[in-house]
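Encoded as structure tokens, here's the structure I'll be asking about.
Here the complex is missing a single protein chain, while all its other protein chains stay put.
What follows is subunit A.
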Amino acid sequence: MSLGTPEHDIAEPAREHSRRRFLTFLVAAPTLAVAARIGADGLAPASAQAAVPSLPAPAEILDLGDALILAAAPTANLIVVTVDETGRVGLALPRAEVGQGITTAVGMLIADELDVGLDQVDVTLADARPELVFNQLTGGSNTIRSVYGPVRAAAAQARARLLAAAAARWGTAPSVLSVSAGVVTGPGGRSATYGELSAAAADPGLSVVLATPKPPSAATLVGTPTNRVDARRMVTGQMEYTLDLDVVPGALPTMVRRPPTINGTVRSVQNEAAVRAMPGVVDVVTVATGVAVLAETFGQALAGKEALEVTWGPGTVDGESNATIQQKLRAATLPFVVPPLLTTTVDAEFDFAMVSHAPMETNSAIADVRRDRAEIWSGLKSPIVAQQTIAAELGLPQSAVTVHVTQGGGSFGRRLFFDAALEAARISKAAGKPVKLMWSRIDDMRHGRARAASFHRIRATVAAGQVLTFEHRVASGETDTKHGLGEILTAVAASLPVGGNLSFAQTIFLTTVHSPYQLGATTHLLNEVPLQMHTGSWRSVYSANTRGAEEVLIDEIAAKLGKDPVTFRREFLKSDRFRAVLEKVVTEGQWGRSMPRGTAQGIAFHAEYKSCTACLVEVDATDPRAPRVTRATIAADVGRVINPRGLESQLIGGLTDAIGTTFRAGLHIDAGLPLEGSYSQFHYTRQAESPLRTSVFVVPSDGEPGGAGELGVPAAVGAVANAYARATGTKPRSFPINFPVDFDPFPR
């Protein structure tokens, strides 16, 4: 396919998106294909809102999602909407589907714009497309935000071409034609399907009217609760995750024996011959990360890897445990900048343990490495970096490595990293055989990625019923951002309204974290401690801990000022939009209703990615060691909502994450390795710990879509912790709150 010249400069309705314009292109092809740039051609950061006593924090002006959109803008290419001769509409989305429902949401945008049914649209996941440069990264809650404009522009232009083709065929004006379910109807009852018009619509000589995406008021599907397009495959067992694919004949089930400490090395293998002789074992190869056993079944690969006797070299954090990490974080915490004032202070320190991403589908990949080429399948959120790295590692040109993105069984940030794909490629090369690599659950928790531990020191000064200063210092284990995100942000960091040389991590911190309250002079600073562990962004990156801790302190500041938590928030929130969301949960969740002894309500608020949310929970902590959230009420304003039902899922998921990580789920690092190795030890929320009643309210809003995938966690962390504090009369300071080693760790 080659690109045509830009067709039209598509103007968005002025009120809604005057600052975003999208060029569309006719792509030469036998049937219709219309492309638009991802990223906004004319995007400029919105100016700060009202004048406020707290200066706007960077994230209020330019947030992480904006930065990703801006960084992607110059890369031009391309999202392509196709209409084939059967009338099916297609789009290969350069993003990952890991359960967030983006294929459904994007399909809804296309269906509305083209006047077809959702069942006529196929949204698939694109292979790694290096020409997209930085534009194929699923993170920062930016998918809908970045593709909302271009997808609609391309679909609108495709519709205009189809109508123009019908008008030319019938000798009439396009304006007298109508479309329903992909059938164009003209005067005298003439009709033609999109399929029949597709070839004519692809004619570059066709004269086409200016296409403008429909205004939200014309939407039929967008904004309506819609079920997932892939749900039927999921409930019938037909959905294929990486290891369900039968794409490489003879690819061998493969598992790896890993070192007893993180980043340990293989010195020697004692019993390779004996393991090779085990039933079903086909090959044993050593790679940088451990010793791989290839077998006829995963059961046999697992038995083989467990039977291996290996002498290991030391890892990179052998001396570290939770206590030593906490000490390092405390020592690295930056000082406050506001001088001590003759006023009252509210001070607190918070510790958050490491948390495994622990998606249900463990790390996995298929690799078929040949002498002159390689093909990879994996659930990847940064497939271009994966392709580049694997090519370099194998000594192949990038064009000889094909990377397919498969649908992932959960991610929560985990699949930004392509370690399984890289390891599978190394094993396939070493063994000279195609492999299906699966990490065991134990390895996934111990050697996989995790949210870094963090330490928080917060101080507020209050006087005369006002908050004069609010300072928050975060020290965190280094969060690995070496998946390309860093490069994107480097490009944008220079334009941030903050001084100095920011690290990538600080940039992410400053583009995601800000306080939604008027708290006088407000400062946020992050310092990272380099610990060579496998960390990574975990749903909501820094906000779950940072904003969660702040919401706990907000309750304590309110108490110091003699105010109810809701009254305080009402008075100090920065905007009426925020207050509307707060009021929604106050009303629907019956804030202030009388609660039996040992139980209590808790409330919190969070704004991020141009969206905001409030959460009100009720906690039964009659047994403080086995608390349960019994009821949850959530409200959110995310701008224009594409699929309210999908949004609700994301918010419920964020709540469930918050319940787990606030009460029980964390990792104990002990002598260089997490002790936890399964869900019986890493206590992620189960049904018995989830609320009996959960209600989600989407506050109507227009404007462009904000981010939603990560939004739900921080407010829920605050609400759950605050409810627990009120129910038990304690001040939660260390998370998870109930965190004993209540199990026998698996052998290393």
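Operating definition for what follows: a residue touches a chain if its C-beta (ideal position, glycine included) is under 8 Å from a C-beta of that chain, and two chains touch if they have at least 3 such contacts; residues count from 1.
Operating definition for what follows: contacts and distances are computed from a predicted model.
For the chain that does not appear here, its UniProt entry gives the protein name "Isoquinoline 1-oxidoreductase, alpha subunit", which is one of "Sarcosine oxidase subunit delta", "ABC transporter ATP-binding protein", "Cyclic GMP-AMP synthase" or "Isoquinoline 1-oxidoreductase, alpha subunit".
Contact with the chain not shown here comes from a single listed residue; of A:231, A:392 or A:741, that residue is A:231. When the whole complex is considered, the residue among A:633, A:685 or A:722 that touches the unshown chain is A:685. Within the whole complex, the absent chain has one touching residue among A:351, A:555 or A:657, and that is A:657. Although one chain is hidden here, its contacts on subunit A can still be listed: residues 98-101, 227-228, 230-241, 243-244, 246, 253, 279-280, 296-300, 302, 358-362, 407-412, 438, 440-441, 645, 649, 652-657, 678-680, 684-688, 690-692, 694.
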